[in-house]
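My questions will all concern the structure given below.
All protein chains of the complex are present and in place, except for one that has been dropped.
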Amino acid sequence: MRNENTDSSRRDILRKTGAVGTAGIVGMAGCLGDEDPDLGNYPPEGDTVTFGLNAPQSGILAPDGVVQFDAFEMALDHLNEGGGWVDMWDDLSGDGVLEYEVEGTTADSAGDGEASRENVQRMIEQDNIQMWTGGVSSGVAETLQEVAQQERVPYMVNLSTSNLITGEHATRYSFRTAAPTYMLGAGVADVLPDELGDDLDFYQIYLDYSFGITGRESMLENLEEAGWTEVGAQSIPEGETDYSAHLSSAMDSDADVVILSTFGDALTNALSQASDRGLKDEMEIVVTTMSNFSLEPASEHIEGVYGTTDWNAERDDEYSQAFVEEYEDRFDETPGFAAKLVYENVLLYAEAVERADTFNPPEVIRELEDYEYDHTGVGDAHMRECDHQAHRMVPVVRGLSEEEQEETGLYVELVEEAPQDVTTYGCDEGPAADVDLGDHGD
Amino acid sequence: MSLRDVTGRLSIGKPTLSWEYWDEIKGTESFIFVATTVFVLLWSWLFARAPITSAVGGYQSLAVTVLIWGIFAIGFDLLLGQTGLLSFGHAVFWGGGAYAAGLFSYYVTGDPFLVVIAGIVFALVLAAVVGYIALRRHAVYFAILTLAIGQFVYFLAVSPLQEITGGYNGFIYVQVEPVAGFINLNQPLPGVLGTLWYDHLYLFVAVFFVFAVVLATRIVKSPYGLVFRSLRENEQRAAFIGINVWRYKFMAFILSAVFAGVAGSLYTIHTVFVSVESLYWLISGEVVIMTVLGGLGSVFGPILGAILYVYVRGVVDGFPIVGPYWFLILTTLFTVVVWAFPQGLWGIVGKIGQSLRGLTRRWNDS
Partner (left out) sequence: MIESALSFLFLTLSVAAVYILVATGLSITMGTLDFANMTHAALYLFGAYIALVIIGKPEVGGVLESAGFSTFGLGWGLVPAIILTPIIVFGIGLVLEKYVVRPLSDRNVVDQILITFGLLFMAQELMAILFGTGGQTISRPGWASGPLALPGIGTVSRWRFYVILITVILMGALLLFYKRTDFGLVVRGATQDAQMVQLLGIKVNRPYAFVFGIGAAYAGIAGLLGGTIFAINHELGVEILIPALLVVVAGGMGSIKGTIVAGTLFGLAWATANSVYPQGMEASIYLVAIVIIMLWPEGLFGSTGVEM
């Protein structure tokens, strides 16, 4: 099903002919000899390498995008000059990566698939990136995974939680450290029945595309297994901001819990409309993914709302604390998980390059595959070979009141972490059952 | 149409380097064919690889994107520039063609020519339906009605039809096979050819581009074109002298939709993906901006507009400092041009050319 003919070999020729083109068109036939296994943008030219960030500076995802640019800048500085995790991780030197100085190139994804593809194409063809990362909506991430595979440039998926990314649409050249909704569902099902009670009824409102649909399915499967019952579910088209009708249906259903699989401005609207309707007095609200970009504008409506995050700044392991400290020193604000994911993804890739002792993508990929680690602030994690998904714990959290937010600089507090052995699933189970990664390219 | 025609004219006996001679040949189909061919042969190299442009230049896949949008804009000009009808719904034909091409490549065959034909056929059918509905209204109503139909189709594709379209995720199963079974579009070209054109895909798109320019020129110069323009000038008068106004408008609408369908199909082949945003009204807005900014009523104006727009969107947006303002730059430029120079950038170029000519003439006289 996947288009396996790659653009990468063409691009090598392009770069070479481009370089020769500067000297004139004539006499370039000799340049096409194969001296090494060129692939994607490997090998890098000169003594610098470029990493890319494609993240939203505009559009509905923007509030989480801006911090990613900060975190990206910090990650590159640490790689080149030391600091933060780079000093704590044995394989990283703080003197560039494989002694190449690392440069960054960034682009505004605008939360838009077309723009993202164009950006990534530009970064690959013009800036010769060795890898890229950045949080985009799930649908966009799924199309970029294909680009990564075709162009033979590794892509560290960020922030997108659809199951399909490390399920049906997984590719060899993409990895994800963030937890998919399937794991989030398992986490919620592990923690919430203890917190709220057994045998509860729940109603789901979900965005009518990959992120929402897989979120709803994951909650359904895991929560029904835990003894709760779905009494109704309604999808809402992407782009719709008025949740009043959906909230009415939820209230009419007499459910104990309403689960929202939506994000960004849409979630802000849903939460503020829910508190306007007095929904919180009658039922509990659960939000599948609580990201800063959704929570910041909705801050006055999130008290007592349950949900999951990918990571929380109050976590007190040495890596989380070191990251928070560095980030606060530099930018004077508490980082959310969008920032941390960028930082961690850039460093995990750089570390794999150091271990492989080459930027050659297939070898870097093999280093990341079946990699067990515990130095990214999420406890024990395992990047599996079968689905390129990091299997790790899931924090279940609860929204804070506005006063508490002001005191702590955080939007949510930890209720409980659902451990790795609860959230993980077999390579033949759940989303992983549909994986077909494609080849390494060598 | 051939090089011989042009060289034949060269031997007529007039001095070959004179304004009179230029005026005589510049509008001929043969000249336009040759000029366009020379342009596409050099374009990819100039845009992506020439040493002079490397600092601020584009890159290969964007060079292809420019040609594709150029085809779209040329077709759009047949409607807006020639007949004066402003459609805000042409995303339907671009996106519809793109989807038809993508689905056809997956379910039937991935031969690029057949894929484009599938896109054309679907755009044609859509245009017949949309045109039938929308052309019953004039001016503002026509613009708004096409906008409404476009958005209706977009929202259908996003949610109710997502089983087919992939909804917000788009359609990712596009299959592009070699042309006629043996010319792989992604196959790089060797040596100098590679420097110039890079791969077969570029040549494939370039062929359609040249054909689009020549066809558009022929339409504009044909009696059809004359009628189109008479509709723009005064629809009532055209009706008085016995022209079936509706029929000609319908023709212009369908023609422009076919260009859009070709462009949309090519874009699918280019990106091996169809996004649902290809149906969103912003696509319609973008083609309007390109066409009007470049200059209405001439074949080259819309191409100029496409080059500028795609360049700013794809390259300038990555520049430091000004990058985030790329859209403001474009909309400001657009607004100023429409307000103060309704003939667009191509018109400005023409005016500059004329005043230069005036200068040289005065200089010659003195």
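As written, the chains take the letters A and B, and residue 1 is the first residue of each chain.
Basically, a residue touches a chain if its C-beta (ideal position, glycine included) is under 8 Å from a C-beta of that chain, and two chains touch if they have at least 3 such contacts.
Note that the structure is predicted; figures quoted are calculated from it, not measured.
**Q** So one chain is hidden, and I want to know which residue out of A:242, A:325, A:357 or A:406 touches that hidden chain in the complete assembly.
**A** Only one of A:242, A:325, A:357 or A:406 touches the chain omitted from view, namely A:242.
**Q** From the list B:143, B:263 or B:299, pick the residue that touches the absent chain.
**A** B:143
**Q** Tell me which residue among A:199, A:254 or A:276 touches the hidden chain in the full complex.
**A** A:276
**Q** Sort through B:222, B:244, B:332 or B:355 and give me the one touching the missing partner chain.
**A** Spelled out, the listed residue whose C-beta touches the missing chain is B:332.
**Q** By the contact definition given up top, give the residues of chain B that touch the hidden chain.
**A** Within chain B, the residues that touch the unshown chain are 80, 84, 86, 133, 136-137, 139-141, 143-145, 147-149, 151-152, 155-156, 158-160, 281, 285, 288, 292, 324-325, 327-328, 331-332, 334-335, 338-339, 342.
**Q** Going by the touch rule given at the top, which residues of chain A touch the chain that is not shown?
**A** Chain A touches the chain not shown through residues 57-60, 62-63, 66, 208, 234-237, 239-242, 244-246, 248, 251, 264-265, 268-269, 272-273, 275-278, 281, 293, 296-298, 300.
The rule is simple: only the chains that are shown with their structure count from here on.
**Q** If you average the CA atoms of chain A and of chain B, how far apart do the two points sit, in angstrom?
**A** 37
**Q** Write out the stretch or stretches of chain A touching chain B in their complex.
**A** 1, 3, 5-7, 9-10, 13-14, 17-18, 20-22, 25-26, 28-29, 32, 57-58, 105, 107-108, 112-114, 117-119, 121-122, 125-126, 137-139, 142-143, 146, 150, 164, 169, 208-210, 235, 237-239
**Q** Write out the stretch or stretches of chain B touching chain A in their complex.
**A** 45, 48-51, 54, 58-62, 65, 155, 158-159, 162, 167-170, 172-176, 184, 186-188, 190-192, 194-196, 198-199, 271-273, 275, 277-278, 313-315, 317-318, 323-324
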